[in-house]
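Could you have a look at this structure, given as structure tokens, before my questions?
Note that this is a trimmed complex: some chains were dropped, and none of the rest were shifted.
So that you can tell them apart, the chains are marked A and B in the order they are listed, and the count of residues begins at 1 in each.
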Amino acid sequence: EDILTLFEGFRGELEASNAVREEIKAVSQSMDAETRKMQAALMGIHAGTDEAVASAVAKVREHLEPLRTLNAQLAAIMKQHPGQYYRYHDIWRHVHTSCAFLVAFVHWLEHGTLLTHAQVESELQLRHEEFGIDLEDYLVGVCSVSNEMPRYVVNRVTAGDYDCPAKVASFLSDLYAAFRLLNLRNDFLRKRFDGLKYDLKRVEEVLYDVKIRGLQSRSQPG
Amino acid sequence: MSSEASSAVGGIGDAFRAYAKQLDAVNERRERLVKASRDVTIASKKVIFAVHRLPADGAGGGAEEAALGQAEKDLQLIRKTSIKRVAQELQDEDYWRFSRAFSPGMQEYVEATAVLHYAKTGRLLTYAEANAELSEVQDAGGQAFRLSAADYLLGITDLTGEVMRLAISSVAAGNKGAAASMAAFVGAVYEGFHVVPMVAELRRDLAKKLEVMRSSLVKIETASYMVHVRGSEYPEQFLAERLAEAPEDRLDPDM
């Protein structure tokens, strides 16, 4: 009887925590659906032409606003449970990784540079001290950008852009060197990082194919 | 000690004998469906193999026409025999009760129909087209057999693997033009699957199949890329002349 009363209390505690978890999951699932649509839109870049890339980027940008709204909802939930970010982190970890991937990739397509951690957060209108993106999630997203590059380069060359390989090889080479600075203990991140080397190698091979045949972009003077 | 264990069953014997009958009926029907489904699978795989045996040089011609016609007839036969057997076992609620028993066959059938459709038209067989072809196949109540959306979609995922094999064979046989259009086709299907909501009836298989689809896609794109890069090494005119010198050539002359 005594024990029963005690456990009634535990039931309350556990159910409260379950309720929070469910609430977060619901938002996360909406975010997941949103990022899936964005990834589908992004795939248009593999048609390889400049127009295709521009159009895909534009489509991804359209979805950005809903994604910000959902992130704001997550932030609002977590504000009510201060100090428990990492208790529920595993639920949104995957979508945050996708978010980082999407905004970083789109930015690279537009500007050819790497979006920083802080920039990713501000692009998503998140305030780090309130509810930010975990650094490792950002880094995993960056690895995903790299993973997409070999396919992108192959398709760009097929579409006749022979300058792309050198540009990407240079970007990935810098990125790879930068990642080497990190002392990665997170097994998952380290595994993803190991993939970078293969991405770079693959892009270098495309660059080699283009160079050895003396191919040059049509738009180029030389 | 339980005195009657050896033979009698007590008062519940009658009930259990009735249960036995019910279970047997369900099991036997399920087995008939599994067999019919297996027949559908085997016959569909044969159609797929036949498509792969089409001359990969894309030259067309009478032999190809004949082979395509034969494949079309084979599919017709599958519908008239094995799928007809499936349809006649199913009615109302039984469709979903036994869907696991016949789904593998239907998915393979979709794959075969779609690969043939692609070989003929270069287009994706739609859900409506697939169901239209099945409209003659009816159950005991005269109801036309319909594919479930899940079976259609899962059949289409496998289609992309077959298109990949067609692409590699084309390149291996010297048909340099095919890979690019196949890459575009599979790319569109891959993109399409990203807008399909991940519902329970798909989730179990789809994630893995999409990974396989991506790797097929990358294989086709790489093949297309190699063709492009090698082909771009020399001016087309030069190529045409060079290849004209060797009329007995195994390479595709229309490159």
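Definition applied: contacts are C-beta pairs under 8 Å (C-beta built on N, C-alpha and C of every residue); 3 or more make two chains touch, one makes a residue touch a chain.
Everything quoted here is computed from the prediction, not taken from an experiment.
Overall, the file's complete complex carries the labelled protein chains at copy numbers of A x6, B x2.
Note that only the chains that are shown with their structure count from here on.
Distance between chain centres (mean CA atoms), chain A to chain B: 34 Å. Put simply, chain B touches chain A in their complex at residues 180, 184, 187, 190-191, 194-195, 197-198, 218, 221-222, 224-225, 228-229, 232-233. Taken in their complex, chain A has these residues touching chain B: 33, 36-37, 39-40, 43-44, 46-47, 151, 154-155, 157-158, 206, 209-210, 213, 215.
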